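The structure is given below, and queries will be raised subsequently.
For this view, one protein chain was removed and the others were kept in their places.
Coming up: subunit A.
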């Protein structure tokens, strides 16, 4: 072949230099990618800023161990819902019924306790089972009867609240027994807290080191050792700091412990189980997943079952916290849960999101609630601010992920 121009393939060195050149001239793009890669970090920074702001405005009252413990307890219920909601959204669906469902299940729990005097363990078992069944009901309508989840759960939002009003007669069910109240009001002893902290850290450290070995064995990029060690140091500070604060006031509250356990279990489920992987696959492309031989309807159903179980835990916690079954419990909580997931980086289009992100989102929401209440900000302002923050968070997310 006679070649038109000389074979002007540029030498690798020149190519490399050209790439380096543009690196320097293209800072904005760089910051964007940094931001989108370390989104979680950005969220944590946001929390730190908010805490600093509130601490300043309340002359330090915000940052007392007592208040932080209180804040985490407030966050726990939204957190439980967010733990389920994040998978619903990753699977490409939505659940608007969880606020009402929380109320209904909390109400059932109160009735079982106050009117039937069931022992706590049985009470919890029944309510969790009921939550799972209602979730399966929602999931069946969505997966097999192909009614959009928005509609199915909108119907649930109305109907579950209606059932709750019916069975309670619209009045508060009280007083609930001591053991049930203890679910929300008891604390893990300090020693146990420290052991737990050490366990959590040890697990994280070993998984990280094992993952290094595994990545090396399969020729995957291994992050530099210092980066991993630095990350572990951050974890250590975070974990031990967290427990130290809680221990400075009465210890780890039980609902917070539940959320920590959920975080661990559900993260493993998301990353390491077949079910978890399939949830992401379905959210990414349900048709391709179905054609790979996956029973996508069953996966969807189970995602709603998980959501129902989370609503049950949240319902019991709410009843325990209020020491009563209230017919209005959980109103609008579904929106807080959805907002938490979205702020925490879950994609509304499905296929992406993490439990840790969703819980971080829940912590931001709780921080706003708690801080503004301490400052005596009017409720209407609180709502406006939360709406604004949600919008801002999603805008930042959209603006920093590349266009394609």
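Here is the rule we use: a residue touches a chain if its C-beta (ideal position, glycine included) is under 8 Å from a C-beta of that chain, and two chains touch if they have at least 3 such contacts; residues count from 1.
The rule we apply is simple: contacts and distances are computed from a predicted model.
*Asks:* UniProt name of the unshown chain, from "1,2-phenylacetyl-CoA monooxygenase, subunit D", "D-xylose transport system ATP-binding protein", "DMSO reductase, iron-sulfur subunit" or "(2Fe-2S) ferredoxin domain-containing protein"?
*Replies:* "D-xylose transport system ATP-binding protein"
*Asks:* Which candidate, A:121, A:145 or A:221, sits in contact with the chain we can't see?
*Replies:* A:221
*Asks:* Out of A:44, A:352, A:368 or A:385, which touches the unshown chain?
*Replies:* Only one listed residue reaches the unshown chain, and that is A:352.
*Asks:* With the missing chain put back, one of A:294, A:335 or A:348 would touch it. Which one?
*Replies:* A:294
*Asks:* Considering the whole complex rather than only what is displayed, give the residues of subunit A touching the chain that is not shown.
*Replies:* 1-5, 7-12, 14-15, 18-19, 21-22, 25-26, 29, 214, 217-221, 268, 272-274, 277-278, 280-281, 284-285, 287-295, 351-352, 404
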